[in-house]
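Let me begin by handing over the structure; questions about it come next.
A protein chain is absent from this complex, but the other protein chains hold their places.
This part shows subunit A:
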Amino acid sequence: MAKLVIEGWIEVSLVYVVIGFFPLFLSRNFRVLFLIFLMRLESHLSSKAFIGFHYNLPPVLALALSSFWMEFLDANLELKEIQKLQGHTDRVWSIAWNPATAAADVPTVLASCSGDKTVRIWEQSPSTRSWDCKAVLEETHTRTVRSCAWSPSGKLLATASFDATTAIWENVGADFECVSTLEGHENEVKCVSWNASGSLLATCGRDKTVWIWEVMPGNEFECIQVLQGHTQDVKMVRWHPTMDILFSCSYDNTVKVWWSEDDDGDWSCVQTLGESSGHSSTVWSLDFNAKGDNLVTCSDDLTLKIWEADITRMQSGDGYAPWNHLCTLSGYHDRTIFSVHWSREGIIASGAADDAVRLFVQSKDGPMNEPSYRLLLKKEKAHDMDINSVQWCPGEKRILASASDDGTIKVWELATLC
């Protein structure tokens, strides 16, 4: 009699163990529902007056297995603070990783610019693995330095300032030397960006214009065109990662796309993202995914918007392919989103005025033809004050840097909770 009971118990257990593997085949939302179902089943069985506890064990096993898979699959990730870089005496507006240094065994270098009118260069020490301030670029800008950008080769650093100039710095030995100053904007310059090949530079400012500069030999820069079109303060400019197409974000709630058909041709605004399905307040920043066929914009209207374009058509020389709105991520932020950055792996990081960093990934649970994004993790109180900039490190590891009004820069690692 006991033998039969034990055999029956083993069979039942096996069934439940198999059930415990189900989550592996389910999508995320269904895994949660399945877990709830199992919990209900288990409590139902344990409330019945069965002989002994061993009738409850199989469902408990299934529950344990399911939970284990969920932890494993949904990889409990956390944003771990690696280091806090202090030194600036005013808010840090922007940060930029040197693209050349993220490769191989070269120690990573980070540039930061601040309201204290200086730019600081931080380098990771190969021995201690911590970032130290290698240089302070001062006595050049006479007002807030708002933005900094490394050239693709990593040899030059461009800094844009409220003093209406853009300075170009070159790494000479252990120091940085200002080799050129670009003048022309009527008032505050808000952003600077290099194109993918490093042959062009773009700047924008409160004077509502976007300037395109050509990089000449001998660190000479020549303005090739002044683009008018925005009706308000232009907050940010960024070149497309693979093609010479320029994007600008503005206080007028739009993003403008600038393109030149021929090499020597005139640049003009070929598209304005904003009329319909666009943002309803200042657009602060934008970034592209690794492939360059998707674009994410962030705004004062508390949303992130994803756009897409047929890049392959453009790359094959078939003329301009317009950007179309894909989806809007709303309800996740309750204060202005100042910065957004897309990692090579496809994780979108956002930095907002509520002191939090949020990470988003594409969700596979949306309806077939509509891509959707879900919140992967929210790091509350990442800083004590507004976050102005978030930038993924271009290397292999999942390293993220954030800059804040509290005057500090934090370096984070996206790691799995042990």
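Just so we're on the same page, contacts are C-beta pairs under 8 Å (C-beta built on N, C-alpha and C of every residue); 3 or more make two chains touch, one makes a residue touch a chain; residues count from 1.
Please note the rule applied: contacts and distances are computed from a predicted model.
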item	value
Name under which UniProt lists the unshown chain, selected from "UDP-arabinopyranose mutase", "MIP18 family-like domain-containing protein", "Pyruvate dehydrogenase E1 component subunit alpha" or "Eukaryotic translation initiation factor 3 subunit F"	"MIP18 family-like domain-containing protein"
Contacting the left-out chain in the complete assembly, out of A:66, A:144, A:391 or A:408	A:144
Candidate in contact with the missing chain, chosen from A:162, A:213 or A:360	A:162
Listed residues A:36, A:216 or A:385, member touching the removed chain	A:385
Residue of A:235, A:256 or A:358 touching the missing chain in the full complex	A:235
Touching the absent chain when the full complex is considered, from A:31, A:190, A:256 or A:358	A:190
Subunit A, residues in touch with the chain not shown (by the definition above)	91, 115, 143-144, 146, 162, 187-188, 190, 206, 233, 235, 251, 281-282, 300, 335, 353, 384-386, 406
